[in-house]
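With one protein chain removed, the remaining protein chains of the complex are shown where they sit.
Chains here go by letter, A, B and C, matching the order in which they are written, and residues are numbered from 1 within each.
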Amino acid sequence: MTLRIGVIGTGAIGQEHIERLSHKLIGAQVVAVNDIHEETAKAAVARLGIQAKFYADPHALIKSDDVDALVVTSWGPTHEEFVLASIAAGKPVFCEKPLAVTAQGCKNIVDAEIKHGKRLVQVGFMRPFDLTYRQLKATLDNGEIGQPLLLNCKHFNPEVGESYTTPMAIVDTLIHELDVLRWLLDDDYVSARVIYPRKTSKASNHLADPQVVILETAKGIVINTQIFVNCQYGYDIQCEVVGEQGIAYLPEPNQVTIRKNAHVQRGILMDWKKRFIEAYDVELQAFINNATSGNFTSGASAWDGYAAAVAADACVKAQQTGNIEPIVMPAMPIFYNK
Amino acid sequence: MTLRIGVIGTGAIGQEHIERLSHKLIGAQVVAVNDIHEETAKAAVARLGIQAKFYADPHALIKSDDVDALVVTSWGPTHEEFVLASIAAGKPVFCEKPLAVTAQGCKNIVDAEIKHGKRLVQVGFMRPFDLTYRQLKATLDNGEIGQPLLLNCKHFNPEVGESYTTPMAIVDTLIHELDVLRWLLDDDYVSARVIYPRKTSKASNHLADPQVVILETAKGIVINTQIFVNCQYGYDIQCEVVGEQGIAYLPEPNQVTIRKNAHVQRGILMDWKKRFIEAYDVELQAFINNATSGNFTSGASAWDGYAAAVAADACVKAQQTGNIEPIVMPAMPIFYNK
Amino acid sequence: MTLRIGVIGTGAIGQEHIERLSHKLIGAQVVAVNDIHEETAKAAVARLGIQAKFYADPHALIKSDDVDALVVTSWGPTHEEFVLASIAAGKPVFCEKPLAVTAQGCKNIVDAEIKHGKRLVQVGFMRPFDLTYRQLKATLDNGEIGQPLLLNCKHFNPEVGESYTTPMAIVDTLIHELDVLRWLLDDDYVSARVIYPRKTSKASNHLADPQVVILETAKGIVINTQIFVNCQYGYDIQCEVVGEQGIAYLPEPNQVTIRKNAHVQRGILMDWKKRFIEAYDVELQAFINNATSGNFTSGASAWDGYAAAVAADACVKAQQTGNIEPIVMPAMPIFYNK
Partner (left out) sequence: MTLRIGVIGTGAIGQEHIERLSHKLIGAQVVAVNDIHEETAKAAVARLGIQAKFYADPHALIKSDDVDALVVTSWGPTHEEFVLASIAAGKPVFCEKPLAVTAQGCKNIVDAEIKHGKRLVQVGFMRPFDLTYRQLKATLDNGEIGQPLLLNCKHFNPEVGESYTTPMAIVDTLIHELDVLRWLLDDDYVSARVIYPRKTSKASNHLADPQVVILETAKGIVINTQIFVNCQYGYDIQCEVVGEQGIAYLPEPNQVTIRKNAHVQRGILMDWKKRFIEAYDVELQAFINNATSGNFTSGASAWDGYAAAVAADACVKAQQTGNIEPIVMPAMPIFYNK
């Protein structure tokens, strides 16, 4: 049985996902597309050589009997509306991050999904599907370093444009750590503070770069996360977990080591797209499997999307106040226990 | 369009390939199976939950109009017969190594394929599909270390059973280096010699272990390959290329680095199956694509299978004589130029 | 010309220094010793096979015409008295850390030395003499990673006894970072804060372990230092400098890498004594050279000892208040410009 998927939003990421669903993954077929720009959608369909009908009305697409499940890759502010509509239609929906642009918006989705009585929503947080994060989590879950006490993480980009602002360091960049670290530690955040080191000369006037965000969790774990989006040297995602008996490190992507020009050297990625490319495949295959079986046993839930949004709000506030800002989450409903 | 595949031989590797073709890869369906043990074949079909007809006669399966392409995973000595029959039927065939148990057998297949006038055969050498070997080849092809001059390779296994003999170090173990290094260097072997170091106490009486096999290529590159099948510590595949301007190293599989018990440590695989698991997927997907398009643009050709067999024969002779044994290959027919 | 040295305090570190001065370094001779336990001093002299006279009165030793320079390795609270006496006698003095047990005590020594008009005091901070720290400083000074923005340091010990208290994490442990990082960055601290992560189960009830101490410098550099004195796995000193163009790492001590038991592994020291053993030699040789030439061109000055004490006081206060505590240092007198 093939899952018939409708895609809302055929921009860059939308087209990537259509290509995955059509030519890389198994068990799905993209049968319907929508975009505010009709020609963009139709060009994508043609370029990717698939049979998919264009719907001018996203809600008609969501309701269509030809569509079993939705993939929402439209503009962020529209996510809440389309996800709620998918739930109303009782159809599984994969929504790219953010689930909604406000924590309240995420909460609305959580409430609607619970009211519906069955999980339908998967949020596009791909890092928990990355092999290296899975290896690190396995190391922790096996107790190889004892209880985690302290984390040191880095989210470094070579550079960002003028349009990148200080809050974006949280909502666009740190948001991935906010998601994956909850999953890695099976824990929740209770507070956040932000420290601004000496600023790099490579950053625009209006951007604080680098930034240090210190999170504390319900278990008391301190997470030291460093964001540096003009680090020049590469796209570098690091995660180091200090436990009671040792330290475990997130593996880095495979690269050929070379001895040359008086150095032993190994490449570092410059393009973030390459770092988690396989994770996108695994993530979307998981959605196909979840939607086909009707049981969402993997992937970020609406609750995870909500939790990330709440934490991000507190981090942004901490950027402004310089204080330790509490992160208050209600207890997770049984509904979301996997 | 879905490629309808018939599988001959449903033992361990046969079942693994059936599972890949059915549940991991796209564009193919296993519609027919054969095995000398009917119940084995039928049990496999049932376990894997696929719709595939059992053929008692492998030649009937090969000729069946329901079958577009063949996968031969039967007992080695039968490969030649089934591959020749597939060529006779004008159908694409994927044959697990060895292509044939003698160099002459491989040559017969090469001759038949050339006579047929179109490539149909892909041999199951998976290493060129491994990401890390592809990274290493890209490094060499980009000229990052200049012309290769000297290689140092290791093929180490934790241990082998009593039944493992000295010649098997060549035909079962080194055979993978014999294939992948020709591809890596785009070169052919001209001679081989074998040196026996001090023997490990962990090897059975009848087994020389470790062994050093030194190959020379048409370009004059010296390849120092070390086989150690009772090394105890892990399954370890290493390849180091010394070029005019530097050294390049085959990346090792991702592992979590840990600081613990007075050591910085990183795991080494103990199970060879895990090392090239993804490569098997890529290899078989390539076969599906080759067979569907009718153009064999990737994967080991019958000629590659023949070349590996010729080199292996010389290495086995060198084990016995202790001399430098020539490796004589006819020039590759234009037919096989990719 | 040989420098005739008198040693006050012949405990463990005292005896180590006497051995260095007598059998490893050049240009010095230990001619006089003092200790509150006469027999300890005399036993040390005998054991080390040196010709040194025992003085029951440390001040007589300091004033003795047979003594050119002093090495103070007595109990911490006595350091100030003996260093001031050495200055009064106009004799070069090497004082083990701490220079004095209070910042005011250090300041008294600074004032006395300035009043004397010539540098005479070297404090026993050995890390700036360690080869690996010198390599790291050279990397920074060469501008290889641009301006430093952010540091991540670790001072980990396998374990400590019951008697080790939370403030000792600063005054006995962090004190070395407080000294070496000022030297490494050529900068001064302006504030400190302390964060307590989840506590390890390996620490005694009265000890907070691990601790995170965050320092900020006059240049705006943020230093994230992590102290973990029951980390179990080893004595591990790490220092990572994030600059505008890259990251530089303190090299770790040479160890043999081994592939064994399914791991690639490299040893980590368990005994702190071994980590900086050569640095002690270089440090004391520098003192001999400084004292012989009369020009103190290397090694920690009384001012450095004072600065470390002021910073340590602020860190201890920060442990108690949980606030960001200012670190206020007067401008360094020209007198101490090297």
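In the analysis below, a contact is a pair of C-beta atoms (placed from the backbone, for glycine too) under 8 Å apart; a residue touches a chain by one contact, two chains touch by 3 or more.
The model shown is predicted, which means the values in this text are computed figures rather than measured ones.
**Student:** Of the residues C:A60, C:L131, C:A218 or C:V328, I need the one that contacts the missing chain.
**Tutor:** Of these options, the touching residue for the absent chain is C:L131.
**Student:** Specify the residue from the set B:I13, B:A89, B:I214 or B:M332 that touches the hidden chain.
**Tutor:** Within the whole complex, the residue contacting the unshown chain is B:I214.
**Student:** Could you tell me which of C:P251, C:G294 or C:G322 touches the chain that is not displayed?
**Tutor:** In the complete complex, the chain left out is touched by residue C:P251.
**Student:** Return the single residue from B:P92, B:G246, B:G267 or B:G299 that touches the missing chain.
**Tutor:** B:G246
**Student:** Please pick, from A:N142, A:S163, A:N205 or A:N261, the residue that touches the omitted chain in the full complex.
**Tutor:** That would be A:N261, which touches the missing chain.
**Student:** Tell me, which residues in chain C touch the chain that this view leaves out?
**Tutor:** Against the missing chain, chain C presents residues 23-26, 131-132, 135-136, 138-139, 144-145, 245-251, 253-261.
**Student:** In the whole complex, what residues of chain A lie against the chain that is missing from view?
**Tutor:** Interface residues of chain A facing the absent chain: 232-234, 236, 259-270.
**Student:** In the full complex, which bits of chain B touch the chain not displayed? Write them out.
**Tutor:** Those residues of chain B that touch the unshown chain are 146-150, 152, 195-202, 210, 212, 214, 219-222, 224, 226, 228, 231-233, 242, 244-247.
To be clear about the criterion, only the chains that are shown with their structure count from here on.
**Student:** Do chain B and chain C, two copies of one chain sequence, contact each other through the same residue numbers, with over half in common, or through different ones?
**Tutor:** Over half shared, hence same.
**Student:** Rounded to a whole Å, what is the gap between the Cα centroids of chain A and chain B?
**Tutor:** Averaging C-alpha atoms per chain gives centres 38 Å apart.
**Student:** Could you put a whole-Å number on the gap between the CA centroids of chain A and chain C?
**Tutor:** 46
**Student:** Distance from the CA centroid of chain B to that of chain C, rounded to the nearest Å?
**Tutor:** Here the centre of chain C sits 59 Å away from the centre of chain B.
**Student:** Where in chain B do residues touch at least two different other chains?
**Tutor:** Within chain B, the residues that touch at least two other chains are 259-261.
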